[in-house]
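What you see is the complex with one protein chain gone and the rest in place.
As written, the chains take the letters A, B and C, and residue 1 is the first residue of each chain.
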Amino acid sequence: MNFASDNAYGAHPDVLRALAECNGGAMMGYGADPVTARAEAAIRDALDAPEAAIRFVSTGTAANALVCAQLCPVGGRIYCHEGAHIQTSECGAPEFFSHGAKLVTLPGDCGRIDADRLENALRIGAGAGLNGGRNAMVSITNATEWGTVYDADRIAALADVAHRFKVPVHMDGARFANAVASGSRSAADLTWRAGVDVLCFGGTKNGAMAAEAVVFFDPALAEGFDYRRKQSGHVFSKQRFLAAQMLALIEDGLWLRLAARANALAARLAQGVRDAGGGLLAPVQSNAVFATIPAEAHERARAAGAIYHLWPDRSAQGLDPVPVRFVTSWDTPEDDVDRLIGLLR
Amino acid sequence: MNFASDNAYGAHPDVLRALAECNGGAMMGYGADPVTARAEAAIRDALDAPEAAIRFVSTGTAANALVCAQLCPVGGRIYCHEGAHIQTSECGAPEFFSHGAKLVTLPGDCGRIDADRLENALRIGAGAGLNGGRNAMVSITNATEWGTVYDADRIAALADVAHRFKVPVHMDGARFANAVASGSRSAADLTWRAGVDVLCFGGTKNGAMAAEAVVFFDPALAEGFDYRRKQSGHVFSKQRFLAAQMLALIEDGLWLRLAARANALAARLAQGVRDAGGGLLAPVQSNAVFATIPAEAHERARAAGAIYHLWPDRSAQGLDPVPVRFVTSWDTPEDDVDRLIGLLR
Amino acid sequence: MNFASDNAYGAHPDVLRALAECNGGAMMGYGADPVTARAEAAIRDALDAPEAAIRFVSTGTAANALVCAQLCPVGGRIYCHEGAHIQTSECGAPEFFSHGAKLVTLPGDCGRIDADRLENALRIGAGAGLNGGRNAMVSITNATEWGTVYDADRIAALADVAHRFKVPVHMDGARFANAVASGSRSAADLTWRAGVDVLCFGGTKNGAMAAEAVVFFDPALAEGFDYRRKQSGHVFSKQRFLAAQMLALIEDGLWLRLAARANALAARLAQGVRDAGGGLLAPVQSNAVFATIPAEAHERARAAGAIYHLWPDRSAQGLDPVPVRFVTSWDTPEDDVDRLIGLLR
Partner (left out) sequence: MNFASDNAYGAHPDVLRALAECNGGAMMGYGADPVTARAEAAIRDALDAPEAAIRFVSTGTAANALVCAQLCPVGGRIYCHEGAHIQTSECGAPEFFSHGAKLVTLPGDCGRIDADRLENALRIGAGAGLNGGRNAMVSITNATEWGTVYDADRIAALADVAHRFKVPVHMDGARFANAVASGSRSAADLTWRAGVDVLCFGGTKNGAMAAEAVVFFDPALAEGFDYRRKQSGHVFSKQRFLAAQMLALIEDGLWLRLAARANALAARLAQGVRDAGGGLLAPVQSNAVFATIPAEAHERARAAGAIYHLWPDRSAQGLDPVPVRFVTSWDTPEDDVDRLIGLLR
């Protein structure tokens, strides 16, 4: 019963199959292979973005931090939610890659930035002078670190503000599939049509071994990005193996089916939490459930081997009820969900 | 009537005189000169720290950010007040020099961190894992960005917490002279005796042209620091001219006389603000006055040529009363203070 | 007929099989999985180094450059051959990760540094002062970029010099398997027993998809390395998939069988070159053949679809004979070698 993270589970069999299929014989290295070309085309199709420049890397931290470096000029300020992965969980990678960007964090309901706060922050940034640095980019996460989802209108509102201040919008899409699968709008509607400039399209948390695609909707924004990848050791010589993973997920829609399954399990678990008298700390819109559960239920679940995180960190230890985070994945057994629900009662 | 910053004023005549006095003839470069040796000795004396390693640089941002880099291992978390200069006013220099340190900011009354909050933050940091990074250092500013002063007990309380978590304490002493001059405790009492490991001892804001001393109370902490200075262009070939500035300020106590004068002017101004019906946003303990003044008074003062900042930034524009910051310096004319007081009435 | 590089070929079937085998179910992420533990054990066994600290990354550039950063203090000088991969082929990654290390390059016969030159360079470095920086590490490549191999005595001689100057020795072992397979000495004899402190043990060029192991023979040298990996996006959440690749190669000796095959093909090709009247630019000791071939033969080979590089770069275009580099791999078809030999005649 592992609900610690969606990266606790492995790779979808189709992903492994795709590796085997592209394995035979020699290919040119560093991306000049036909698998890369096919994967890029599949992503452009899925995003209805025929001009987009696509680059593959193996981790979400690499994807996000390289984009921060790419979009952020010297002295830049990056605006993000105070709970954003780039702020809390990448060990300073954005600052490292950007060589000193200042992350300016914003509070916001359940992981989502609101447009008024962003506008105010950008206005302050516009007058921050040399000492304070200059506005560089806005980063939003969809689905958020709280399992909530920005709908297309919210994204458009944020992007509109950002663009008025002449800075681009980055979307950390480590769980982009879960965001798309949670609603009725297309991947295009949730990205470039709403004003997103660069998307980190996650594969790892959704059935890949280790693969992410960086999507520059305006290919001019990708200038020099390959040197950045190479200089940081993120260009695979045998890139076909990165590309094949994304290809397997995207080409026939597997990515959305997997994400829909994870989302459905989270919804079921959320219902179980409520039925058991637990509370929800955030609306359950993708594949994570933030809940408070009675300390007694928590002990029972732990004793039975359920793995999950206290929220937001170990400082929750000893509280009653206990705030916790459960994450479901494309491969979480249904039985595990039901067993956990049983334990919570 | 310039109350914008204490760096708006020039250098004390004794500082210029000291430059001329050490100017004759050839000396070995890069610090191997007798002026540097004398200045180091004077600082050790002033701090009652005969073992301390001293290094000179020309700006406060360089001093602070080089120390951050020096004390912060890869993946490090630096704890500071949310209004600290290293967070708000150095254009990402700490992140740049440290190659990706994460500044973890703490709220706190009038620019001062409190020990409980610090302890809680360090406890979270201790469990932050790879993703969150590791505890690296605590940085406090004295006098603070709010013009308040940490007394020796408060510093000791913070240092005690830091040291229990095995991280060193940095003091940003851009206005260290003002802090010392404001009370009855010695420079040693406010630094190493209270647990401060590294002090950035400011000269620029207190009558130097451009000179700061980095003081490592434990000289082992200075290992390799000279390479850091050189690699970042902060080693002066003619270092005597940096050292001479600090020497002139410190050798005979000029630094404390200058700071006392600035502090006294701030106290006088604060009284004037109060007499004029203005409010104080923070206790006036050094050379800055954070006040709210009637919009009418603000317009009058501005019209008469008074220069000062809205606080905390331009978003204060249009408020009534207007929050403002007045900074006095060693060289602010008394008449300017009285004139400003007159205008506020 | 692809002789461009050994990374033009895919992954060994056993490697893919290993991915499938470790795929089922949930495991803890970021290296806390049983596959990682087994792979580490296998590497320690293969190197007869039971204390070594092992870390996995996905590319050779990441491995080398992270080690440079780890071993090189601020202001450090890294000594390497002028043709070393870290100097010529990593797009500045060592400088990027180390934040300004100076690569001091040494000439040397067929890719190998000689001990006297190294000693002289280190002696100069020891007196280089602040401006020149300080000795930090020595990096050697085995097998070298010229396909030659350092035997254990040569390595020991270099390591002895380095250690006398108190700097550690790094071995870029992107083709370490080929080096070991080319002689009769053990992996331990060619590394720690000869004085190597850190080995980048390559998998990618020898049948992995994308996997390298960084081996710190003294685990104290690994302090903080995980933060470095994380901060640069080189920690895989599903690390089992990196570890499994190395495990498949190493556990039962596959790595040496694959390398021996590649080496044998290179020897065969070298003989063919000589038989065809071509010259060898370097002794063929591993899996690369540096040769001069008649322009006519070059054209014939290219026309028939043979892929390989001019040497050292495109400036060789138009020469007769043409200097070229042929690289064989674990998966190069024998027929391709024979066909190429035929074309050269």
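Just a few scattered comments:
Here is the rule we use: a residue touches a chain if its C-beta (ideal position, glycine included) is under 8 Å from a C-beta of that chain, and two chains touch if they have at least 3 such contacts.
Computed from a predicted model, the values in this text were never measured in an experiment.
Residue B:Ala210 is the one among B:Ala115, B:Ala188, B:Ala210 or B:Ala276 that touches the chain missing from this view. Of the residues in chain C, those that touch the hidden partner chain are 75-76, 88-93, 95-97, 99-102, 120, 123-124, 127-128, 130-133, 313-315.
Within the complete assembly, residues 30, 69, 73-75, 99-100, 130-131, 133-134, 224, 226-228, 230-231, 235 of chain A touch the chain that is not shown. Annotation for chain B: contacts to the undisplayed chain at residues 2, 4-5, 7-11, 13, 16, 19-20, 22-29, 57-63, 65-66, 90-93, 96-97, 204-205, 209-210, 227, 230-238, 240-242, 307, 331-332.
The definition used in the following text is that only the chains that are shown with their structure count from here on.
Shared residue numbers account for over half of those found at the interface formed by chain A and chain B, and the copies are therefore classed as meeting with the same residues.
Located most centrally within the structure is A, per distance between chain CA means and the overall CA mean. Of all the chains, the one whose CA centre sits at the greatest distance from that of chain A is B. Mean C-alpha positions place chain B and chain C at a centre distance of 49 Å.
Note on chain placement: the centre of chain A and the centre of chain B lie 40 Å apart, centres being C-alpha means. Of all residues in chain C, those that touch two or more other chains are 227, 230-231, 235.
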